[in-house]
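In this view, the complex is presented without one of its protein chains, the others remaining in place.
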């Protein structure tokens, strides 16, 4: 209706795959104070597709992430590119003094992640946020509040289950850990307010539906400094649906996530709810709320409430310890040693 | 980060009670393209409270709705004032050529509602939206999509239940209909894409927990033009929680809303989920999505997807027929006769 | 192991259709103190099939119910024959001074039922039990206990839903009432401890999947003497599953039956439980407990805790009033007038 001067964050999105396109869409449609002014992808056609909007007011498209980072019409950066280039893009964004929200992981390995943190230093710490969106999922937020309120007494045990319909065809056993279970490695210590200090890994029977190089499902144990034990089942190819569960068991009660379905169907002699085919509908609220929180805090010049680069490195250290346990017959392994 | 020219809708909110304050808060925190520039309330202190924000950039406060309507820094109006003044405020907003989103009801009676529509004419039709937020609740949206998709076959029956913790102390039996059940009078024909043509009313046993002037609960039947029968239980003082249910029964299946809880608690020998104490948490998503849809369409200069003034009058005509049935021993009553 | 003198009730089962065979099977396998010594059916082959057991110790088979009733090796009678012959068989059993458990209805019409009661007199009252098995379903029993305990405050409203997969092909609109909804006509006043005094009937949209002579589904209102209103949806051809629901709404809470499934399946992007195809698995516990209670009380020479002939006539009076309402445009109709 009225053109007016107001605070707007002009955002460049790097990566126009499923995640990047989704972020661009959410920023444009549901996040106040956000404007997508540029999209970059190695495939320029994909960048162009994600840059254009229904009403024609498109953003600039790049096939070079560094050109986008340098664009003066870009105030802040969302990185949703291939995992292998996150690190260098984060470094470049920080050098350009632009706030950056990087999808996990910060880097493919712990060592590289630590190098990035060292390279970007304190300035980078202030500019960098990591996309562990579960911290903004209303269910997880309520679990944490209930723990804090003493609703279930002191926690003693946490059970996590993460099942997907079908993993990437070339997913490795290590990828299950660094690409999927890493969400639990972040959210569990966040829920309990206690770091993971020790892990172990064990293989259930391997599903015959996946290639031989992949142990799927996997079962991981995390021990946090408070003594609580957390189990994490990670099953990339569970077939039946995208299903995320978390139950926190305390000394006097237990609290768990519900299935986030809005409707229930009676048909064909079954009574039930549907599963999403992938993570996006399940975590749509979490992404929207996370992006809004990021934009709000950047515009306000305040520290973001998102996970930090350091949180990302901490989660990678847990992942590394789990991989060590996997390679060493499941032995209990200290984190960061 | 950056001050920049962009499209923003400057909104004045009339009414700074629970609903108005909530709308102002949602507009400010979660709706892109919206700015609250003014708040009016007959109680100036309330207006001031709702006008000020945490970060100090407040909106103007008025104790006179008409002053707000005339304020040139207000592009569009949200009316959440006392039901009795909706009509005149809508007329004033339309005269000022400003888009207006009026909470239901448009007017306390059908006759007044019709007069408003006549008075504002075609111009008003284009400017006026009614706040039947259930049309934007993700659960109701999925029910409607499932009906459209044939998931349950042709609908034959709809069961609605609307229970609250405690109604206003002075609520009358008529208010249950015009103030609460009216949401069902709007959402049922919207779900079925068929208007209500006939109604009847019946009294369950009256709860002894309410004053004698109030029949609570009430049971209402709606017949839509497609022949489907809808039952509506309205219980303002059900005590146990705010509980909204809707089940659509078709020729081959049935589909219903789930309880929208995110966590489930095991404690004290019970396994269960919590209820909200009132409608706001239950419909927070619906309000946010409705307000975003309104702002988006106003900024785009397009017709809004919200309920129209005409929809409001249609719902009032149903309410009037139900009240007639109530006063005439529950007889089956045609709508609009 | 040991042959020994002990109290055993030698039972003759009349009717070897689905219900009669089921009763014979339950009596033989799960009811202590019961022995099935005879089975009668107009189709002798069916009687023979139901009379023989896996281990070869069969019962006598008759094609004449009256021969079975007269058989001196039969102490007590279960009637599960065609509805049209219940009345005469009950009279014959009472004349033979044998305790009799008659499946509902006692007679096809209220007048005939009353004639039976008159004919059998006080002796018959003591010998006759009616098979309203829901009174023994653990769920209904818990609902009643909760009402008695004040768990939900004074009841104000009851919602009943009774849906089947597919009714008999020649079922009439009247049969929905006398053959299906009659279970609600018995169980509602039993739950509330208050008789039905007034009823009304209304037609939802008719399912196009049934023949034109059948109004399916139907909606019935019952008013008990305590003022509570009960709604009963009866849908013989709901297709999706056999689904019985009951919710009692009180002044401070509500209590309802759960779906009695023992397992929950995640498959094919759905999370849910299965429905039975008909009433037998749903009410298997109720039938077993009812038959055990009948046998126990007969052996003990005590009045049975089952529904009486009088209860059956009372339910028929309600059914008759509902049919009157159906034939008179849904008008509110007193029971027994």
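Residue numbering begins at 1 within each chain, and the chains themselves are lettered A, B and C in the order written.
The working rule: contacts are C-beta pairs under 8 Å (C-beta built on N, C-alpha and C of every residue); 3 or more make two chains touch, one makes a residue touch a chain.
As the structure is a prediction and not an experimental result, all values here were calculated from the model.
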{"item": "Candidates C:22, C:75 or C:125 - the one touching the absent chain", "value": "C:75"}
{"item": "Touch criterion as defined above, residue of B:125, B:226 or B:259 at the omitted chain", "value": "B:259"}
{"item": "Residue among A:155, A:189 or A:274 that touches the chain left out of view", "value": "A:155"}
{"item": "Chain A residues that touch the omitted chain in the full complex", "value": "153-157, 159, 200, 202-209, 217, 219, 221, 226-229, 231, 233, 235, 238-240, 249, 251-254, 330, 332"}
{"item": "In chain B, positions touching the absent partner", "value": "165, 240-241, 243, 259, 261, 265-275, 277"}
{"item": "Sites on chain C contacted by the missing partner chain, in the whole complex", "value": "1-10, 29-35, 55, 75-76, 99, 138-139, 142-143, 146, 151-152, 252-258, 260-268, 273, 292, 298-300"}
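FYI, only the chains that are shown with their structure count from here on.
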{"item": "Most distant chain from chain A, judged by the mean position of its C-alpha atoms", "value": "C"}
{"item": "Core chain by centroid distance, with centroids computed from Cα atoms only", "value": "B"}
{"item": "Distance between the centres, which are taken as Cα means, of chain C and chain A, whole angstrom", "value": "56"}
{"item": "Between chain A and chain B, centroid-to-centroid distance (C-alpha), Å", "value": "36"}
{"item": "Distance between the centres, which are taken as Cα means, of chain C and chain B, whole angstrom", "value": "44"}
{"item": "For chain C, residues that touch 2 or more chains besides their own", "value": "240"}
